[in-house]
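The structure is given below, and queries will be raised subsequently.
Missing here: one protein chain of the complex. Every other protein chain is in place.
Right, chain A next:
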Amino acid sequence: MRTVLAIAAKDLRQRLRDRSAWVIVFVAPLLISGLMALSFADSADFSAKVGVVDLDRGPAAAGLAQVMKSPELARTVQVVAYESEAAARRAVDDGKAAQVVIVVPEGFTAAVGGSGRPQPVAVLENADYPLQAQLARAVTESYVAQVNAARLSVGTAVAAGAPASSAPQLAAKAALLRMPEQVRPQGLPDDPLKVISYFGPSMGMFFVLFSIGFGARGYFAEQRQGTLDRIAAAPVGRGALLLGKSLSTFVYSLAGLGTVLIASWAAFGARWADPVAVAALCVGMSVAVVCLTALVIVVARTERQAEGLSSIVVFALVLLGGNFVFAAAGPPILRRLALYTPNGWALRGFTDLGTGVRGLPAVGVPLLAIAAFSACVAAVTVLLLRLRRTG
C-alpha cells in the first residue's frame, strides 16, 4: 500500500509540474464553458419543437395551442399540429419533427364547461429531450391549473345568468389572460445561464478525457527513461505499480472534473439538483478514464503510438458522446451512438440533474452504463495483457 501511494504521489507531483496538464484539465474547460455561458447569456440557445394533437377541437384546446404560440415563447417554441396521436407518437419517437407532444383529449372543452371531470392532458416525451419535455409539461400543467381555476368562476358566471354554451370560451379566455408569465418562473432551461449546467460538465469531461493521453504517455516516458526498470528492480509488484498509476489518473481526473463543476457552479451559476449524484457521475467518469488509460497502455508499444491512440480515443468519445454538440441539436444517429460512450451517458445524467431530476432516477442508468463500459474496457485490457504475455 505504501508503494502504491508513493507511486501515485510521485505521478501527481509530476503532473502538477507539467504546465500543459494544468492548462488542459483545469484552465481550458473553465475558459470555454465560461465563454459559452457568456455567449448564451442574452440569446437563449434552447429551442423546443412541440407537437400538439387536438382531439378536443374545442376552444379550451385551442387556448393551450395559443399559449404555446404566445410571443413570450415564440423564440423558443415551435408548434407543430398533428392529426392523430399515433402520428404524433411516431414523430416524437423519431425526435426530428417534434421533440415532445401534447395530446389534448376529446371532451377537454366540455369538461371545462362543467359537464364531467376534466380529462387529463397527456405529454408524450422523448428521453433525449428532457428539457423540452419539462417545458411542455410545465406549460400544460400551468394551463390546466388555470383552466380549472377559471372553471369555478365561469361556473359562477353561468349560475349568474351567462349562456351555458359560452362557458368553455369564457374559461379559456380567463385562463389565457394570466398564462405566459406563470409559465416562466419554473426554473426552465430557457433561462440562458442554465446552458452552463450542460456545458460545464460537457467541457469538463472533454478535457478530462485528455488525461488518458497524459497517463499513457507518462507510462511510456518512464519506460524510455528507464525509471520503470528501476521500479521493477525494487520490491514492487506489477499490481502495486498498476494501482499506483491508476490511482494518480483517477485523482487527477476527479480533481479536474470537480474543479470545473465547482467553478461553473460558483462563478457561472450552473445548477444541478443533487450534489451526491453529481459526485457519483464524476467518480464514474474518472473510473472510465482509468480503464481507458490502461487499455491504451496495453495496446500501444511506444510513446508516439500511445499519443496517437489516446487522441483517437478522446476524439471518438467526444464526438460520439455529444460533448461538442448540444445533444438535442445533433442528428438521431449521434444520439444513439452517444449511448456507447461513458461521457454520453454522464452528460445525460448531468442534463437530468440540470433540469431538476434528483437521485437515482437521474443518474442510476447512466452510472450503470458507465460501469458497464468501464468493465468492458477493463476486460479487453486484461485479455490483451494475457495474450501479450503468452504471445
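Just so it is clear, a residue touches a chain if its C-beta (ideal position, glycine included) is under 8 Å from a C-beta of that chain, and two chains touch if they have at least 3 such contacts; residues count from 1.
One rule holds in what follows: contacts and distances are computed from a predicted model.
J.: Among "Probable glycine dehydrogenase (decarboxylating) subunit 1", "Glutamyl-tRNA(Gln) amidotransferase subunit A", "ABC transporter ATP-binding protein" or "Lactate utilization protein", go ahead and choose the protein name stored in UniProt for the chain not displayed.
T.: Of the names offered in "Probable glycine dehydrogenase (decarboxylating) subunit 1", "Glutamyl-tRNA(Gln) amidotransferase subunit A", "ABC transporter ATP-binding protein" or "Lactate utilization protein", the absent chain's UniProt record gives "ABC transporter ATP-binding protein".
J.: For the chain that's not shown, point to the residue among A:Ala28, A:Val236, A:Val283 or A:Ala378 touching it.
T.: Answer from the full complex: A:Val236 touches the omitted chain.
J.: Contacts of chain A with the missing chain: which residues?
T.: The list for chain A reads 2-3, 6-7, 10, 13-14, 17-18, 225-227, 229-237.
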